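After this line comes chain A, so read on.
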Amino acid sequence: MPDHLLEVRDLSVEFHTAGGVVKAVRGVSWHVDRGETLAILGESGSGKSVSTAAILDLIDMPPGRITSGEILFDGRDLLRLGAAARRDINGRRIAMIFQDPLSHLNPVYPVGWQIVETMTAHGLPGARARAEALRLVTRVGLPDPAGALRKYPHEFSGGQRQRLMIAMALAMKPDVLIADEPTTALDVTVQAEVLLLLKELQQETGMGVVIITHDLGVVAEIADRVVVMNAGEIVESGPAREVYHDPRHPYTRKLIGAAPGKGEMHPPLARAEPVLSVRNVRKAYGTFTALDGVSLDLMPGETLAVVGESGSGKSTLARVLLRLDEPDSGEALWKGRDLFRLSPAELFALRRDLQMVFQDPTQSLNPRMTVAQLISEAWAIHPRILPRDRWRARVAELLAQVGLRPEHANRYPHQFSGGQRQRIAIARALALEPELIICDEAVSALDVSVQAQVIDLLDRLRREMGIAFIFIAHDLPVVRDFADHVMVMQRGRVVEHGTVRQVFDSPREPYTRALLAAGLDPDPDVQAARRAALRTERRAAGA
Partner candidate 1 sequence: MLGRTMTWGALLLATSLTPAWAQDDTAVTIVLNEEVDVLEPCMATRSNIGRVILGNVNETLTELDVRGDGGLMPRLAESWEQREDGSWRFNLRQGVTFSDGTAFDAQDVKHSFDRVFDPTITCESARYFGGMTVTANVVDDHTIDFVVDPVQPILPLLLSLVTIVPAETPIEFVRDPVGTGPYAVTEWSPGQQIVLTRRDGYWGAAPAVTQATYVVRTDPAVRAAMVEAGEADIAPTISQDDATNPATDFPYLNSETVYLRLDASQAPVSDIRVRRAINMAIDREAFIGTLVPQDALLATAIYPPTTQGWNPDVPVPAYDPEGAKALLEEARADGVAVDTPITILARTANFPNVTEVMEAIQQMMQEAGFTVELQMVEVAEHEVYYSKPYPTDRGAYIIAAMHDNRMGDPSFSAYFKYHSEGRQSGISDPKADDLITRASAATGEERAQLWSELQAYVHDEVAADVLLFHMVGFARVAESIDWTPTIATNSQLQLSEIGFRN
Partner candidate 2 sequence: MLTFIRKRSLASLVSLVGLVVLVFFLSRLTGDPTDLYLPLDATDEMRARFREIYGLDDPLLVQFGRYVGDLLRLDFGDSIRKARPAIEVVLEAFVWTLQLALVTMALVTVAAIVVGSLAAFRVGGFFDRVSGILSLVAASAPDFWIAIVAIVVFAVGLGWLPTSGTGTPWHWVLPIAVLFIRPFGLIVQVVRGSMISALSSPYVKTARAKGLRPRKIIFVHALRNAMLPVITVIGDQAASLLNGAVVIETIFGFPGVGKLMIDSILQRDFTVVLASIMVTALAIFLMNLLIDLAYATLDPRIRH
């Protein structure tokens, strides 16, 4: 067997948790070679980041414990090296970048200092390190590189911060770069740029890259080979194209099948009297204009998708419509009455009609209430809906309706998985029998396979109960199979509004087109073709 640049053999790690000992990974083996990109694909809890954490000695022991295996690098087993030897490898030979660069950069030091520190820690003289830092920051494409070095992490945007992380990781020209979900929290357009940067840098240095992701699109865009993980084990591995086109394992097949954006698009709805019509809503937070004259109409039973990148004002729209925040001006007529001018008592009565499902069910469900309490609270607040003696039965009914077992009614939210929690949140919204549910990024925190299930649930509720939805998302493919109308927002304004077919098949605005183009397709071939097309385009533009 030829030697690889970095090889993990038969690695098993367990963690002590509240529920007992969990074997996070079992007998995992993989390798990466020079100039190669390996993707580790898996959903949350699959153990996909555990082996890389072991490589960099980042597993806290306790609660973690490596029970078997070896990690070969440079012909040595890292697990047998002393702490000093491993520190010498970390950052110099093997470097890592993380998801959420904001929290992974030290908030209280200038970024330049942090980049320089990587180099001085490995013996580079300060002056050279500072010159090199400037070069690196210039290379990763930040505007005003010299000024950027003096700034603090919170003064950058998400994409810029990830570029800084990359600059820091590459400071010592490592042999291996490990990227843990490097683009997950980023907007699609930014994601494309960061992945491109990674690819270019790999070509320049010839390093091996290990990218950990849950996103088939990322795999398709960047990976040469992929290992698929589920529940702590590798279920399938091979070249990315082969795995996509010819998945062997049922789990892989399920994962590929769940990727959104492949079903039928909804046909246009018949024109009807709008149940909600919003006119010219404005809202500013200090000097930042979150909503800049937004208008929309919503017909009964319609699903309106509001899509936009961060800062587009889509969440503000939801909060303003539900009077969680007060708008500065504008009107929102719900069945002819202006939501913004209701008295507290009138608003209370109207709460029944308008409900909301939030992005993160972990945070939107009170951790100290049981499922039954969470759902029946609606009736405690609006006593006329349901007499107390029928609460139990109705909770059971609602749980069944969202696909949960009625006997779980007495459990607490933390005992459920993310998808199950979002179902509880939906059941809670349904308890008030609303006519409109606003879903604010209701599926974006969920795994792909779970996303699909929750969207299916919402779709079913819409069909069966005729509920209208305003569905807010940052991701276009997610809304493709679900929405009747799509509204694209940018910097507080509506840039495009049309039926789902119009927007997806013939987008009018350049911004919409850019959004669509930046979205990654799970098929490596499609992505390869797009890249080729882009190159030709650039060359043409350059010529």
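Keep this in mind: a residue touches a chain if its C-beta (ideal position, glycine included) is under 8 Å from a C-beta of that chain, and two chains touch if they have at least 3 such contacts; residues count from 1.
The candidate set was assembled so that all candidates are chains of the complex that A comes from, given by their letters.
These numbers come from a predicted model, not from an experiment.
Among the candidates 1 or 2, the one that touches chain A within this complex is 2. Contact residues on chain A toward candidate 2 in their complex (touch as defined above): 56-58, 60, 86-92, 95-96, 98, 100, 103-109, 117-118, 121-122, 152, 154, 165, 168.
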